[in-house]
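These notes concern the structure reproduced below.
Coming up: chain A.
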Amino acid sequence: MKGLRQVFRELVKDPMGRIGLIGVLLLILLAVFAPLLAHYSPEKMVSMPKAAPNQQFWFGTDNYGRDIYSRILYGARVSLEVGLISVGIAASIGFILGIIAGYFEGRIDRIIMCIMDILFAFPSILLAIFITAVLGRGIENTMIAIGIVNIPVFVRTVRASVISAKGLEYVQNAKSIGVKTFPLLMRHIAPNTIAPFTVQATLALSSAILTEASMSFLGLGIQPPDPSWGSMLSEARAFMEQAPWMVIFPILFIVITILIFNILGDSLRDVLDPKLKT
Partner candidate 1 sequence: MRNYVIRRILQIIPVLLGVSILIFAVMKLIPGDVISGALGVEGSPELRQALTVKYGLDKPYHVQYINWILGVLHGDFGDSLRTSEPIFPEMMRRFSVTAELTILGALISWIIAIPLGILAATHRNKGIDRFVRVFALMGVSIPSFALSILVILFLALVFSYFSPLGYVSFFENPVKNLQIMILPSFVLGITIAGSIMRMTRSSMLEVLQQDFIKTVRAKGASERITIFKHALRNAFIPIITLIGMQIGSLLGGAVIIEQIFSLPGLGQMTLTGINQRDYPVVQGCVLFIAFIYILVNLITDLLYAYIDPRISYN
Partner candidate 2 sequence: MNHLLEMRNLAINLYRGKKQPQVKLCEGINLDIKVRQNFGIVGESGCGKSITCSSIMGLLSYPLSVDPSTSIRFASNDGEVDLTRLSASQMRRIRGKEISMIFQEPMTALDPMYTIESQINEALSFHTSLNRQEMHVAALAMLEKVKIPRPDQILSDYPHHLSGGMLQRVMIAIALINNPRLLIADEPTTALDVTIQAQILDLMNELRESYNTSVIMITHDLGVIAETCEMVAVFYAGQIVEQAEINELFHATAHPYTKGLLKSVTSLGKVSEPLYSIAGAVPTAGAFSKGCRFHDRCIACTEKCRTSMPELTEVAPGHLCRCWLNQEANNA
């Protein structure tokens, strides 16, 4: 088990890890300080529509005369919020189910894994769309939908590492000297799941952000006036020729964000779990 500090050190040593770490940090700062950094309210129509990028409107304005730069910043908030909360939902449920399935095996394991197989039987974006169709649109429902979609990967990851941890000698020893189930799980087994779990969480974040953007693009995710990169892009599509900045900036930020999380996830995997290296 590597300590947090060592993981961090190794991550910083790897140039890609450094890029990922700094990128994510910057992104979080942008999102947290969006109200300070933004020049205008993201919903306010402050200028003539479709103004080209200039000193006042760094990324130009959209077809409603709203400041794209401010909307991008607030959009980062929405993206990260949706990403973190939906992965949070998926990770916590997935963690509990994974531990239960991996530790107890037998029937309960089969039931949980069967449900996961069923969830896995849907293409993920389709499942997310289906769930929002039922729950209704809007930010909370988008989070829930993406959360549910991501549960199975966490269950599988955690279950696999629990099963391999159970075979470890010291866990066997602890068990044989009569350590109770819960402390055994928490103290001896759970720590073994952390590495693959963290890697999975980082990669799930990037896919959650991508799913959110796709759904908002289809008009099923975040609803106006909340700024979301996906919905900004879907709006901008009609004006891409007259106002390419309306298209370029959201795409740029979507791609960079997903890229950064992928880079961080890859380097984390190399550091934490060299076995998984691809």
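Selection rule: all candidates are chains of the complex that A comes from, given by their letters.
Keep in mind that, in the parts below, a contact is a pair of C-beta atoms (placed from the backbone, for glycine too) under 8 Å apart; a residue touches a chain by one contact, two chains touch by 3 or more; residues count from 1.
Note that this is a predicted model, so its numbers are computed, not measured.
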Candidate from this complex that touches chain A, chosen among 1 or 2: 1
Contact footprint of candidate 1 on chain A as seen in their complex: 114-115, 117-118, 121-126, 129-131, 133-134, 136, 206, 210, 213-214, 217-218, 220, 230, 233-234, 237, 240-241, 244, 247, 251, 254-255, 258-259, 262-263, 266, 277-278
